[in-house]
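Below is one structure, written out as structure tokens, with a few remarks after it.
In this view, the complex is presented without one of its protein chains, the others remaining in place.
Take a look at subunit A:
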Amino acid sequence: MSKAFAPTAAKPGVITANDLREGHNLWMCEDGWTADPAQATLFEDEAIADLALLKAVGQSHLVVGPYIVEARRGPNGPEPTHFREAFRQRGPSNYFHGIQTLKQPTQQTEARNV
């Protein structure tokens, strides 16, 4: 668990982690965790985000290394503000691998309610 970023209404954030069994990137959403970053919950309040992060840490049987990171509100959902997160949301630039290959952008992992 790392908490380097405190979201506010002006600088909101999302919670992201990796799937414990598979390793791929996940974002916390309303129903649990999603592999589609556009479906991620956008946190605008530090206290609420902290609570959600604590819950994420409590789900260590599902996810690894959850953290809050800055995001901005985009037309289709949260968007990354830093290139590192942009790469995590897309996949590597040398092959068409990773998140970018997901055919159904709204695909969610099985019920993993927070």
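Keep this in mind: a residue touches a chain if its C-beta (ideal position, glycine included) is under 8 Å from a C-beta of that chain, and two chains touch if they have at least 3 such contacts; residues count from 1.
As a convention for this text, contacts and distances are computed from a predicted model.
Asks: What is the missing chain called in its UniProt entry, if the choices are "Oligopeptide transport system permease protein OppC", "Nitrite/sulfite reductase", "Peptidase M16" or "Molybdopterin-dependent oxidoreductase"?
Replies: Checked against "Oligopeptide transport system permease protein OppC", "Nitrite/sulfite reductase", "Peptidase M16" or "Molybdopterin-dependent oxidoreductase": the hidden chain maps to "Nitrite/sulfite reductase".
Asks: In the full complex, which of A:48, A:64 or A:102 touches the chain missing from this view?
Replies: A:64
Asks: For subunit A, enumerate the residues touching the unshown chain of the complex.
Replies: With respect to the unshown chain, the touching residues of subunit A are 18, 20-25, 60-61, 64-65, 81-84, 87-88, 91-95, 97-99.
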